[in-house]
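Accompanying notes for the structure given below.
The complex is shown incomplete by one protein chain, all other protein chains being positioned as in the whole.
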């Protein structure tokens, strides 16, 4: 079994930017010698996370809203004392969501549901270039 | 190392139905050539999720209640404008919990704690037949 570490570069706008990366992950299967298996995805960095969702504009708003309720941007965070970068909410949201997701594939195709996309969420406060690690 | 994609069909009642699937996952190890390894589990669909818990009636109530606090069923969701199926809360809960869980096993037995069961949670609004993917 051959393992390939691939880095997916993602350019984000930050501020709980929710990005559909399904096609990028699907494309990475082209270079994979396996027809069947699973792809572990991992966010390098502590202000981003991964999950799946039905990727449509209105639900994107709902999910952003849910994270605002979970860890409001304007609440007090002790982390702000440490660095003064005012992204305490970004860290809390990212840690609650988690940085890892493992997606199975079969016949070289991700076994997602019809209305299920893989999303990377950048919770940080400004645009970034992010590294997502795929095996 | 041989990989087997297995589909576990789960019949649910929906409405944050929490189902103990530990025995089903354990049974799937019978057909596995490995004595030691890990089983990646994945929910096909965007309104279900996976985690572990002590599966007992009262805690099941508490976990349902926690999801109701996290994303209340009767809140306003923009997603309702898209399809009119009033399951915005189901999607939000599922995306926060996440669709993937990887459970190790040793000597053909899941290495769970004594009071730890694997649960599939169906957040959707009516009963469904769900596909859970196991490798």
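For reference, chains read A and B in written order, and residue numbers begin at 1 within each chain.
We adopt the following convention: contacts are C-beta pairs under 8 Å (C-beta built on N, C-alpha and C of every residue); 3 or more make two chains touch, one makes a residue touch a chain.
Note that the structure is a prediction, hence the values are computed from the model and not measured.
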Residue numbers in chain A that touch the chain omitted from display: 1, 3, 5, 40, 42, 44-46, 70-71, 77-82, 88, 91-92, 94-96, 98-100, 102, 131, 133, 135
Missing-chain contacts mapped onto chain B: 1, 34, 36-38, 51-54, 56-59, 61-63, 66, 70, 96-98, 101-104, 106, 111-113, 115-117, 119
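Here is the rule we use: only the chains that are shown with their structure count from here on.
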Degree value of the rotation bringing chain A onto chain B, based on Cα positions, nearest 5: 120
Centre-of-Cα separation between chain B and chain A, whole angstrom: 20
